[in-house]
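One protein chain is absent from this view; the other protein chains keep their places.
As written, the chains take the letters A, B and C, and residue 1 is the first residue of each chain.
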Amino acid sequence: MGKLFAVVVVVIALASAVPLITHTWYGSAIRLAPPEDISTHGHAIDEQLSETMIEAGLSFLAAQFVLAFFVWRFSSRPANAEIKSFPGGARGLVIAAVVLVGTEMLALGVLGQKAWAAVYFAPAKPDALQIQAQAGQFAFYFRYPGADGKLGDLHPDKIDEGNSNFFGLDPANDVESRDDIVTGELAIPANREVHLLMHAKDVGHSFYVRELRIQQDFVPGLDLSVHFTATKIGKYEIVCTQLCGLGHYNMKAYLSVLSQEDFDSWLKQKASEQ
Amino acid sequence: MSEGSAQTVQHQHAPPQSFIRKHVFSLDHKVIGLQYYGLALLAVVIGMGLSWLMRIHLVWPNAPIPGLQWLSKTGAPGGIMTPEYYLSLLTMHGTLMVFFVLTNAPFAAFGNYFLPIQIGAEDMAFPRFNMMSFWTTFVAFCILVAAFFVHDGPPLAGWTAYAPLSAVGPDAGPGEGLGQTLWGLSIFVFCIASLLGSLNFIATTLDLRTKGMTLARMPISTWAWFITSCISLLAFAVLLPASLLLILDRVAGTSFFIPAGLVISDRLQPHSGGSPLLWQHLFWFFGHPEVYIAILPAMGIVSHILINSMRRPLLSHKVVIYCMMGIGFLSYMVWGHHMFVSGMNPFSALMFSFPTLVITIPATIMTLIWLGSLYGSRLRITAASLFALGFISMFVSGGVSGFFLAQPSIDIFLHATYFVVGHFHMVMGVAAIFGVFAGTYFWFPKMTGHMMDERLGKLHFWFTFIGTYCIFMPFHYLGLAGNVRRYSAFVDDFLVPLIPVHRFITIVALLTGAGQLIFLYNLIHSRFRGAPAPPNPWECTSLEWSMPSPPPFDNFGGNHPVVYRDPYQYGVKSSTGDYLMQDSPEEAKA
Amino acid sequence: MRNKQLCVFLLATAASPALLFGAGKVTGKITYTGTPAKQKVIDMSKEPSCAKQHTTPVTTEAVVTGPNNSLGYVVVYISTGAPDESSAPAQAVTFTQKGCQYIPHVLAMHTGQEVKVVNDDQTSHNIHPLAKVNREWNKSQPPGTPPLSEKFDKEEFIPVKCNVHPWMHGYFAVLKTSHYAISDENGSFSLPNLPAGKYTLTAWQENYGTQTQDVTITGDETKTVDFTFKAKPY
Partner (left out) sequence: MATTIQPPEAEQRQKPVDDGRSGGGGVRNLVPADGSIKLLDDYSPEPSRTGIWVGLAAITMSFAAFTSALVVRQATANDWRHLTLPSIVFVNTLMLLASSGTLEVARQSIATFVREKTGNRTIPLLWLDATLLLGLIFIAGQYVAWQQLRAGGLYLASNPNSSFFYVLTGMHALHVLGGLGGLTRVIYKFRQPVFGLRRSTLDATSYYWHFMGILWLYLLLVMWLKL
């Protein structure tokens, strides 16, 4: 029985490693890895991820194999078999653990700081394109400053979705808000930094674009912001990752990364629809 | 004045006679332990049923589940689950499993039964508190289950109940009415129960150890329960105020967690200035130690069983105990790693990341010591030891994925994906449950006086071990692909291609769940038909095996054992074979 | 007050055939002055299954205008003087969700009359009437589930919304009378089968509020009553 356990553990360990190495679901076409990164900061995160994958994966396999081997070797020994102690004893193992994990930690920690800092420590450039994102049950809306380059103020009491006033603008009194462009999809020019001002209308939500390697919560009452630069033209999904109610699973919007001129014409088009 | 006349030595509580005092409102720690076990069993059956429904809905979203419409007419019109009902099931599953299974079974159930015996006490320090803490837990359970049947649906804010969704009330949609309030109330009551329980455990361990039972001579399981009770005392003492403030926000219109200017369902909410992050901080300050409340007792139980089946002590008794202490201590400094993307200061994110990585050191040391102790042992393979070995395997698998989530930069991508779900199900859910299974197979003879069917036990192990790996390993892969958790259906273009993997998981989950019937059958059958158990079937050294099975009412018949040595004297030559009981004065022959 | 209602009710039921088959008729046209708010184009990109059902851009329906300043989706009904009816009409009215829009945008019904809510879409909607007088409810309707059937007992104009698709907004006009009409694209409406009597007509528009006019019907004549709302650009 002990030998069977050993075999099963080894098989499981190997089988578990396969999809992590092939990035697919056992030979099928289903891709099981982060989609291609389209951001300027993402590669750091990806390197970090693969570093960790190697270190964690090796320790995983090593531990499972040792477990399997010892169980195979030492289960069901005769009752008079002599009890041996692991060479080096506890002290050796403690030192090994501290050294191994310690170095692993430092390596990851330092690298991790770099990747993390790239996203969160560097402030947005002043010339970054400012867009406001509002999350509400259960849709994202985005607001671009119009010709005046200014965003009008928000008046929660003015929110009127029946008239598509999702942000609570007050065009009657607030001139700056009259030319604001409100859209249901986020279009951005490629290779230009975007500074996303995040506002939650009701409860907590989150802004998650896999390809951008960006995830940031919308916290009600606390207007946060993220900044990123997309490099690859295309259409991607923005999804909510913070449980926000019955429509959570269907709370999404599309991010289209356009060339500068496409972006300009898109913005004109949207402005005409306001 | 006839003061003190006609007084005799009397025990604190004589054996009760009436059925009620014997089996319902019993003060006996053994009965209470079994009551906790029963409650956990009930909760786990419900919780697993819910997970079945969720898994089925996930992969066949528009298929009616026959009979579901009777469970909830609005939740499942025509048997087709609505999104909000899925989230309610998810919330109930999480709450039941974390609070009423993972906190109750390894800690309250086994701890109540065996901690006093293992230290040679005749009962807990405060038997009445003990009874109160169980029945308070039971009340909390009833309140939670009641939330299933309220008019506007069971709560759906998840077991973490993030404010303001959990705080604003019915405007936020179905499940945010009375149901959510009951959820908060249930947690509040549960906190009181856990505080009473922990207080009892600590006082018992410190004061009621029998002669010669020094702290260093306590079995590792006792140490685990003791450390756990210290953790839970402080953790639940924080969740208690938090849940109170949440309830007040809901019913009294206060604004602790609800900021100003929220517009929900076209209505401007009459609140001002609250802080949603405050809830997250308070909750996770409890929530992360809670993980260790679930896993530490399992570690203790597993070590205890492993030593017994290896027929040798661990390489170091002390180091393991220090590691558990270290884990317990560090568990209070890492809560922020649940909030990396909640807009916390990026520096503090790193401050939380570091101890999170550090906490892997004691965990690794323990793992290495378990493995190192296997070397050169005389490992006996029983159902119990299989589950103990399975625990190690699971703990490793679930542990390494912690490496990823501990790093904020990677967490940006993996946060709130199935990677997290796989991680905590393995390391906290399955591993802890393996500890409970191991404990059950190991202590069942002592608790009931009947042996359990070993063959069925081993069959059950293979089902569970392989099954759980097939369920929870793929979760990690899905997470790496960016599969978001807590979705009631996968409609995004990005997620639809992943559905076949989910279908595989669902099918395995159904099978594995069915495999648990073997355990239930074994439990019930052995309880009545099992072979009578000798006092010490596993040739174990700790005190619980020095008495008949099941133990008499006051454990040691008024005579308190004297402990002569450390808990794990295996691999020695003695009149009894290769081991020496803690309370035997006999000296081991060289 | 209640007694009075009761008497009227008894009288009404006694003479109901004559009352219900009155030959009087009121027709009219709803128009506006000023510039109404520009109706915004609805961005349905969030819900592709709905977006692809629409070839032309869909706009909001809060203010639906027609040729020469006519105003659609205005509910015109007899607010006082209407012959009380013994019971609500037996047949149900239907409220359909199609292409992530409410059809019709404004649905008038009698108090106590059954309203069937149908989901024709491939996505899950939730129907949330933000009632104040009546009981508020909020139910999800996954695709393929049977129609929801509900009733409202009190007179009220109830905004209806779908939280999953925030642009979906409609109205339930719950009225105490079956003598109501909803103006069409050209702003015209007609209230047939009115017995002789003195009535107060009320016209209601979701953004512009209500207006009332008195009208007296003698025998089988057709009176014309027009309403004009003041439109605001914002």
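List of remarks:
Here is the rule we go by: contacts are C-beta pairs under 8 Å (C-beta built on N, C-alpha and C of every residue); 3 or more make two chains touch, one makes a residue touch a chain.
Because the structure is predicted, anything quoted here is derived from the model rather than measured.
By the touch rule given at the top, the unshown chain touches B in the complete complex. Of the listed residues B:212, B:449, B:497 or B:537, the one in contact with the hidden chain in the full complex is B:212.
Residue B:116 is the one among B:33, B:61 or B:116 that touches the chain not shown.
Between the chain not shown and the residues B:233, B:268 or B:456, the one that touches is B:233. The chain omitted from view is touched by exactly one of B:260, B:325, B:456 or B:507, namely B:260.
Taking the complete complex into account, B:195 is the one of B:195, B:358 or B:432 that touches the chain left out. For subunit B, the list of residues touching the undisplayed chain reads 1-12, 116, 119-123, 125-126, 195, 198-200, 202-204, 206-215, 233-234, 237-238, 240-242, 244-245, 248, 252-256, 259-260, 272-275, 277-278, 281-282, 285, 535-536, 545-547, 556, 558-563, 574-576, 580-581, 583-586.
Simple rule for what comes next: only the chains that are shown with their structure count from here on.
The chain with its C-alpha centre at the largest distance from the centre of subunit A is C. Between the chains A-B lie more C-beta contact pairs than between any other two chains.
Rounded to whole angstrom, the centroid-to-centroid distance between subunit A and subunit C, based on C-alpha atoms, equals 46 Å. Between the Cα centres of subunit A and subunit B there is a gap of 30 Å. Shared interface positions of subunit A, i.e. residues touching 2 or more other chains, are given as 136-137, 161, 245-247, 250, 252. Touching of two or more other chains is recorded for residues 82-84, 173-174, 265-266, 489, 491 of subunit B. Subunit C meets subunit A in the complex at residues 37-38, 40-47, 57, 60, 62, 123-124, 126, 140, 159, 161, 163-167, 169, 206-207, 232, 234. Those residues of subunit A that touch subunit B in the shared complex are 1-2, 5, 8-9, 12, 16, 19-20, 25, 28, 30-35, 44-45, 48-49, 52-53, 55-57, 59-60, 63-64, 66-67, 70-71, 74-77, 79, 81-86, 89-90, 93-94, 96-98, 100-102, 104-105, 108-109, 112-117, 119-121, 136-137, 156-157, 159-161, 168, 201-204, 206, 208, 210, 213-217, 219-222, 224, 237, 239, 241-250, 252. Chain contact summary for the complex, subunit B toward subunit C: residues 61-62, 74, 77-78, 80-85, 152, 170, 173-174, 265-267, 489, 491.
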